[in-house]
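A protein chain is absent from this complex, but the other protein chains hold their places.
Now for chain A:
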């Protein structure tokens, strides 16, 4: 056979992969905002929950108040960090697991697999989309917290530095875990049924909906295996007064543990994503 390869020239691969990845981010983000299901269950869900909790529990007074009713923080203030953490989890895990499982079963991935799009560009697009939407979501949550719920936000730069690394680290970890989890559902239709309960249970045991410090110890220990507990704890360290640290499991914010747990889950997510991702389900 001839080895003629008409029209193939050495291309500058890395910049091209990056450029296509950036173009994917724009495309994916646009499609994200056109999908009503995704918008409701990943983007606006934390807003809805924050609204409900604030409305339902505000009458029972501040959380962490002294016996005489002074001190503590408002219900909204208390729940804000949990909702930010939930948003990170939803934007990554729920969004991508459902999205990619759907793309696998509806032929989107098969079509892309027949084009010269590098899987790396595809992943850049997905992770970038998660970042863009998670940043918009967190920004909007903070804005609503400040302007609508009148929650005082921290002013110390150190707190915001903590916010930044917990957020970036948590969102990347969530994104990779979402890609890894997308391999589990057998069809696009069953994806929501597989993914939503996992995410929901995590939110209940990790201190998003229920005050983490009031949960039984075994549940706290169980939650500590999973990343959401650590994201929520990191966020509490930013938005709650130092006095609340005493109520945490070890009596401190344990930011090193937050970083360590997210690091382990990030590596796990990366490896699982790499091992399980296929443009198409391989045949025998």
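Definition applied: a contact is a pair of C-beta atoms (placed from the backbone, for glycine too) under 8 Å apart; a residue touches a chain by one contact, two chains touch by 3 or more; residues count from 1.
The rule is simple: contacts and distances are computed from a predicted model.
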| item | value |
| --- | --- |
| Omitted chain, identified by the protein name its UniProt record gives, among "2-oxoglutarate ferredoxin oxidoreductase subunit beta", "RagB/SusD family nutrient uptake outer membrane protein", "ABC transporter ATP-binding protein" or "cytochrome-c oxidase" | "ABC transporter ATP-binding protein" |
| Which of A:111, A:146 or A:274 contacts the chain that the document leaves out | A:111 |
| Touching the absent chain when the full complex is considered, from A:14, A:31, A:148 or A:225 | A:31 |
| Chain A residues touching the omitted chain (full complex) | 1-8, 11, 20, 23, 27, 30-31, 34-35, 102-103, 105-108, 110-111, 113-118, 280-284 |
